[in-house]
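Left out: one protein chain. Kept in place: all the others.
Take a look at chain A:
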Amino acid sequence: MSLFKARDWWSTMLGEKEEFDQGCLCVADVDNSGRDKIIVGSYMGYLRILNPHPVKPGDGGQPEDLLLEVQLREPILQVEVGKFVSGTEGLHLAVLHCRKLCVYAVSETLGNVEHGNQYQIKLMYEHNLQRTACNMTYGPFGGVKGRDLICIQSMDGMLMLFEQESYAFGRFLPGFLLPGPLTYSSRTDSFITVSSCRQVESYKYQVLAFATDADERQETDQAKLGSGKRLVVDWVLNLGEQALDICVVSFNQTVSSVFVLGERNFFCLKDNGQIRFMKKLDYSPSCFIPYCSVKEGTINTLIGNHSKMLNVYQDVTLKWAAQLPHIPVSVKVANLQDLKGVIVTLSDTGHLQCSYLGTDPSLFQAPRVESRELNQEEFDAEMKELQKIIKEATKTQDIVPKSEKNRDVIVTAEVSPDLDVESQAIDSEVKAEAVPSVTVKITIQSRVTVKKPNLEVCVQAPLAVTCEQFVFDDLEPDSSETVIVSVFLKRNFSPSELEGNCVLSYSMPTELFPEGILKAAQCNFSLPLRLICFPAQPSKAANHKITIDTNKPPISFLTIFPDFVDPSEDDQANVLGFQFLSGSKATLLASKTSQRYRIQSDQLEDLWLITKELRLRLEEHFKKRNCKDFTCAFSGSIPLQEYFELIDRHFELRLNEEKLQELLSQRAAQFRAIERRLLTRFKDKTPAPLQHLDTLLEGTFREVIALADAAVENQANIFQAFTKLKSATHLVIMLISLWQKLSTDQVAILEATFLPLAEDTKEMGWEETVDAAISYLLRTCLSKSSKEQALSLSSQLCMPKDTSRLKKNITLFCDRLAKGGRLSLSTDSATQQTAVMPGGCATIPESDLEERTVILCSTAMLPHHGQITKQKFKP
């Protein structure tokens, strides 16, 4: 990836369907005329010498740029220019073929005009090779002055040395498999290559020369092919990867470095084979050339890669990156036509380019997205049309569930008026002799196709149903399904509500989603009181009594409690006894003279269901008579003290739970520690004695199990206590609302305040949520002064140490209500917001009450969500 591309100075395409590789490009003053030429040889045997001189940058190749083109009859593997001919220091061209090395002199014959100049090559000498050549290097081996010797590496690992016109000697490289790049370092007078063992190896020329003449022995004894005398290596560096190219540079006299371009890393080594620096490349390199030293002590390198990029590094720092039009197989730096530092690159198909670096942006043009002429009216019309379509579509098929009106699928539940003749109760823990049950008939009516309908019937524990879940086959349009379940009391205490509901989840196929969109339908049903209690002898004395005043004369229980009263017994007209299945009793009394009813029981929570039932039945009775002004009232004091006892009981159990959990986690940690010790013992190759660790493990295990059992039992107790607390809370709410004659809205607020949770958990318990909700109300609508309003809430809910604060707040709450406080949420909203914001959305009761703030919170959340999706880059 780069911002810029290499600026094209001159480029041409060489030949057709010819192949080129690393050795095929050479830049040198081959005709000794003082200017660099580009020499290119191809695998097809063509040798070309070029001298680009574009009129303006970016020109293509002109015919006169090609100085010479000859076809040699063998593939050209490598071209090099050096002082290869004895007796002269002039530069000559060495061409390596598979089985032949040729050295040519290149000369120019001047013509009358410039394009009349002719170039010729003249063969100076040639060597036929015994083995297939691979690559070569040259240099003043052994420190000779003014001459260059040639060293050819064969495909089977022999270094063949030629002293110009004569063959000197050949040596096999030890441990050879495939040839690697080869170079000569004049400072150390050694050949450096990367072997198949993936290490850089350096061989001194002297050592090579004085080693036993492996060649002769080879010729006399062909059987020992390849088993030449082991050369002593000067130094070895294990690179761990194959190298593409290797290069020795010394731009100033003091430092000489060996650069190795590996397949994945780029190394710079010292003369003695230690790593000076290395750089991990995140691309596949194809060629490189260290070209100069711009800054003292650093060396600049050009590296071409297979993503068509040319990177310029100063040591390991990337200085420039430019895009190339091709993958370079070879890169050189040339001085052409008085332009210094031209980058010459060659691709394997023969695209030769001379370029320079410039801030020419690589013109990446994102393809245009189809767009039309702006025409406001047409747009408007189209927009309207589209809106209309959207509206239509939303009506018929929408992924967001619609409101309850005209549902396609309706669930109805019908509770039978009588208890089951034969009880359907299973596994009930209730100790009474007969546990009654009541039948609920649930009907699903569907007007459309419904897939995978799944019905769930829920009642709150301690109640239970005979079957909780039903899975049906797909329903056809206009069909219905009916199921029958029975509800009974399962556990040995009274529920806080006599209600249940059933939920049907199904998927409805639409045009867009043939597999269906998940939807749900639900309905509620209420259960008869007879399910949990039966008539009994009334008792006079009781701990708790409450009295409800009405504005109508008392009604005989014979009319309103026909299911509990035996009509033959006259005295039951104003006294009625209830025996709960869980064992406790409650009595209902109607005053003969005044318009009052009294409910009494030994347990506060047992009053609730009876009181509720009484009120409901009375209201229903008067409604039937078309008597609309019937009201109930409560004048006595709210039984707060008894209520607080229930709170304390519940809280105590919660504390107990916390204690148990802590113990459990301690024991579990201990268990794991022992386990880990044991495991390390077993893992050891020489097992040590266990030292009774196993006994300890078993003991801890038993303890853990015992604690877990205790915790489970405690949890059941908490649940029971919470149910009782809920019953009592319902009662208190009802009493407060009757006492203060609260409107329905205010009762709703009251309920939200006191009953925020369906279940309480360790993290969020009833006490702290109710406390927070009440404090909030006390601070807002029930506040006495603006000073109180300013106080902020603590931001987090946590379990309180004791319940005194809660009790104080509840008492205060009742006081304020008694003094005429009104529950309302539409008071001064500014103060409310300041009060709520620190609490955030964490406190559920507030969000239940405060619609305004909910919107605030969630809109405040909006932008964060927005960015969730943004960051997905792929390299």
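Note that in this section contacts are C-beta pairs under 8 Å (C-beta built on N, C-alpha and C of every residue); 3 or more make two chains touch, one makes a residue touch a chain; residues count from 1.
Everything that follows uses one rule, which is that contacts and distances are computed from a predicted model.
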| item | value |
| --- | --- |
| Protein name (UniProt record) of the chain left out of view, among "TTC8 protein", "MMS19 nucleotide excision repair protein", "Phospholipid-transporting ATPase" or "Translation initiation factor eIF2B subunit delta" | "TTC8 protein" |
| Option touching the unshown chain, where A:Arg35, A:His53, A:Arg198 or A:Arg596 are the choices | A:Arg198 |
| Touching the absent chain when the full complex is considered, from A:Asp148, A:Asp234 or A:Asp348 | A:Asp348 |
| Contact partner of the left-out chain, one of A:Leu66, A:Ala168, A:Val255 or A:Met278 | A:Met278 |
| Residue of A:Tyr119, A:Phe176, A:Phe259 or A:Tyr291 in touch with the missing chain, whole complex considered | A:Phe176 |
| Where the missing chain touches chain A, by residue | 1-3, 19, 21-22, 43-45, 73-75, 77, 97-100, 128-130, 132, 134, 155-157, 175-179, 195-198, 225-227, 238, 240, 242, 244, 264-265, 275, 277-280, 282, 284, 286, 306, 315-318, 321, 327, 329, 348, 361-362, 364, 366, 369, 390, 398-404, 512, 669, 672, 676, 851, 854-855, 858-859, 861-875 |
